[in-house]
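Notes to accompany the following structure.
Note that this complex is displayed minus one protein chain, with the remaining chains in position.
For subunit A:
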Amino acid sequence: MAASTFCPALLPLLRINCKFNGVYTRISLNRRAAYSLGLTASNGVERQGLPERGNQGQRRQRRAVEPRTERMTVDQDWTAVYPTAASFKPNSVPLPVRMGYPVKRGVPPAKKGNLELIKIPNFLHLTPEAIKKHCEALKPFCTEWPAALDSDAKCEEHFPIQVESKAYVSAGPSLRNPNARIITLTVKLSSLNLDEHARKKLIRLSGERYNKDTDTLTITTDSCPMKQQNYDYAMYLLTVLYHESWKTEAWEKEKTRADMEEYVWEDSPSQKNILETLLRMRPLGEKEEEGEVREELLGRVEVQEYKDSVTKLKNEGETETNMQQYKEAVKKLLNI
């Protein structure tokens, strides 16, 4: 037979030819041979590339290689098996893990071919040994903490302004997160150089941003698109607040009693009332200068005590001690 001019399409023809010849020779050509005849003279070269089709052809037996776990020693270097984060490989992890809901009267499925074990994140690359190695590798890039800053108070004293910003990491091709532009600046007013008027003005100007309990001013900026711009803006706001609070405008002279932040006893109705009462209590007949009498009365110890108790009551509110103090002061004044 002209083997060289053979082609696979003629295979049925071949069978017909055989039959025609009267000898029904069943030529058991496997497909590989048929293809190879078409191209080269076949020497029985085994081609593995063809998908086997059922009964025709011999499937090349792939020897099942034993898993790597069989050859692992107990004291091996695990960081070499899992150097980085990787999915669970049953042939690399020498543990007889089982995962999954068991079938009725059965056990959870084994680790070979178990998708559940692959789904979950594993920390096989983060054993204590591995973390020690990471730390050793990072040490050359670290610097010592300055020895002079060994307490919180010192940190506050040398670095009164604290700036907070957040950086975001997420899974995805983009590393931009719009929330990363927000800057929070906190500073204690006690560390700023302010006099009474400047302090009160600053507190008024900052409004909600000032926390009375902790004496901190918090400025949060997010109006600019970049973090650097927001930081500059926050520093600018702090500078402006500071300088403005030191200035005294012309219209500040019109501050009335209603605008005062805290109660002041001088020129208050309470002072007037007590003075009138004491004046009336004086025995008749003595005609003295009004001014001198007032001065003398105000100078008395009981009046000072009364002044303190009233100021405390008004500023701090009504507490047990305040009320007691007020009671004592009144009793002393009126000689009860």
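Everything below uses one rule, namely that a contact is a pair of C-beta atoms (placed from the backbone, for glycine too) under 8 Å apart; a residue touches a chain by one contact, two chains touch by 3 or more; residues count from 1.
Methods note: contacts and distances are computed from a predicted model.
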UniProt protein name of the chain not shown, from "6-phosphofructo-2-kinase/fructose-2,6-bisphosphatase 2", "Ciliary neurotrophic factor", "Mitochondrial ribosomal protein S24" or "FAD-dependent oxidoreductase domain-containing protein 1": "Mitochondrial ribosomal protein S24"
Absent-chain contact - pick from A:P83, A:G100 or A:P146: A:G100
Candidates A:P96, A:G113, A:G207 or A:P225 - the one touching the absent chain: A:G113
Contacts of subunit A with the absent chain, listed as residue ranges: 48-49, 51, 62, 64, 85-87, 89-91, 100-101, 103, 109, 112-116, 118-121, 169-175, 177, 179
